[in-house]
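With one protein chain withheld, the remaining protein chains of the complex are depicted in position.
Order of writing sets the chain letters: A and B. Residues in each chain are counted from 1.
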Amino acid sequence: MKALSPLLAVLAIVGFAVVGGHTHAGLVFLAVFVPYAAFAVFLVGFCYRVARWAWIPVPFRIPTTCGQQKSLPWIKPASLDNPSTGWGAFRRMALEILLFRSLFRNNRARLHDRRLVLGEDRYLWLGALAFHWSLLVILLRHLRLFVQPVPVFVSVLSRLDGAFQVGTPALYISDVVILGTLVYLTARRFRNPLARYLSMPIDYLALFLLLGIVTSGLLMRFVVRVDVAAIKQFALGLAVFRPVVTSAITPIFLVHLLLVSALAAYFPFSKLMHMGGVFLSPTRNLANNNRSKRHVNPWNHPVKTHSYAEWEDEFRDKLKTANLPLEAEDARQITGH
Amino acid sequence: MDANEAILEQWVVRTAESYPHHAAALLSKERDPFRNPVGDTLRQSLALLLRELFAEMDATAIDSALDPIIRLQAIQGFSSDDAVRFVSLLKPILRELAPERNSAVLDRRIDDDRINRLAVMAADKCTQCREQLARIRANEVQRANHVQQRIRARRPA
Partner (left out) sequence: MPDKLLAIEQKRPEGDWRDAKVEFRKGTICYSAAPKNITYLSLPNPREWQPFDADWKLPPNWKEIILKGMKERLRKYRSFRLFMEICVRCGACADKCHFYVGSGDPKNMPVLRAELMRSVYRRYFTLTGRLFRALVGARELTEDVIKEWFYYFYQCTECRRCSVFCPYGIDTAEITMMGRELLDLIGCNINWVMEPAANCFRTGNHLGVQPHAFQDSIQFAADEAKEITGLPIEVPINRKGAEILFVMPSADYFGTPHYYTLLGYLMLFHEIGLDYTVSAFASEGGNFGLFSSHELMKRLNAKIYEEAKRLRVKWILGGECGHMWRVFHQYMDTMNGPADFLEPPVSPITGTHFENARSTRAVHICEFTADLIHHGKLRLDPRRNDRWNVTYHDSCNPSRAMGLLEEPRYILKNACRNFHEMPENTIREQTFCCGSGAGLGTDENLEMRLRGGFPRANAVKHVREKHGVNLLACICAIDKATLPTLMEYWVPGVEVAGVHELLGNALVMTGEKERTTDLRGEPLVREEATRE
């Protein structure tokens, strides 16, 4: 039942879009004001959150080392999983961000079945990776709506993405993948007993919003067709801050737009900030060169210690009995001479 | 899934369900012996025990099958009764599943008596494990002070 409130929230947004678009004022509010506001919240919020992290010091160098360290010259270090240089840490981060290295690490012993089994967690890696990549491709493809003339890489990307040429309009691979992976990721939260136990309502919210966005997008392309040229006109208007509300704004488009706005506005308040946070994670983005290069803690304040002199004072008799050399006594002998 | 497997599966699941903290989800599902060693141990022990129940009730075989599972039960915070309750969980499972099983297995007369005997053996084993816990506690303390003890033994003050 944890999924109920987020589901209702998403349905409410859809309802708003459908009902609110009937009057001109409503249309202006939902198609112009809300996207601007949402985008502003997103930008400000995202930057604020990242900047706040970046401003907090990293007092200690605490990389999680996932392979052999660089020590003796004849031992081969794991330069990606346990980097000893900044460049190595950069490559480790690249691997983490582009290929989800750590998630891939979920190996599984295969003693029981004696056959190669792709474990559920490899599916998680595959699902997560495919989802994020197709999301990126889709976002880039959408650039053609906001930029005139359309940048070459966007056209090329769209052509590649639609390379299978199934039906008209072409079915994009990324659309299929993102829908599939979203369904998988959502189903996993429901079906995997552990994932279900630890999921909270907000975990479903992001998934439902994304599912709504993808579904409405696909509907616009294949079922309730919209006038793409007119939408581009509208989007261009938004982009140059001269929005024109046109008849292209059909309810389905408004649903799509409003869900995207909701996601954008919600983004900085949510776990979706992992997008920015992953770059700053001190267990991943630091080189394991702790002993060769001193890491400075900006707030390294002094602490109360028990000094050698105090220690010697306390145990003087015992040190004497044991015939261990004494500092203070040495000093007395020197002055005695 | 043949009948024996079905019985075993039920036994594993119900044993896992008796664990505190709703652990059944992990214990009964994950099959990787290194990711889920508890579940794997339960499964292996119970499989062996089931085989013995259907067969000769060989005391040595039962003892070695009981050992791993009782060792687990003994440290999971169960009372002595609860620690061996998994044995009697088998009774209702057999009652439930027996009619669907082929008669050949039924003929082996897996009756409550055998299960009761197993329960007694399990209880004995559990007592042994608990006693061992006290022993290994003492051994650990002894190891921790090993050098001092030897110094004292060698050089009386």
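Observations on the structure shown:
Here, a contact is a pair of C-beta atoms (placed from the backbone, for glycine too) under 8 Å apart; a residue touches a chain by one contact, two chains touch by 3 or more.
Keep in mind it's a predicted model, so treat the numbers as computed, not measured.
Note on the undisplayed chain: of the listed residues A:7, A:37 or A:58, the one touching it is A:58.
Per the touch definition above, the residue from A:178, A:238 or A:319 contacting the chain not shown is A:319. One of A:159, A:225 or A:295 touches the chain omitted from the figure, and that residue is A:295. On the side of chain A, touch with the chain left out of the figure occurs at residues 5, 49, 52-53, 56-62, 64-72, 74-78, 81-82, 84, 96, 100, 102-103, 105-109, 111, 121, 124, 128, 191-203, 269-271, 273-274, 277-278, 280-284, 288-297, 299-300, 303-308, 311-312, 314-315, 318-319, 321-322, 324-325, 327.
Interface residues of chain B with the unshown chain, by the touch rule above, are 1, 6, 9-10, 13, 16-17, 19-30, 33-38, 40-41, 71-72, 75-77, 97, 100, 132-133, 136-137, 139-141, 143-148, 150-151, 154.
Keep this in mind: only the chains that are shown with their structure count from here on.
Averaged C-alpha coordinates put the centre of chain A at 44 Å from the centre of chain B.
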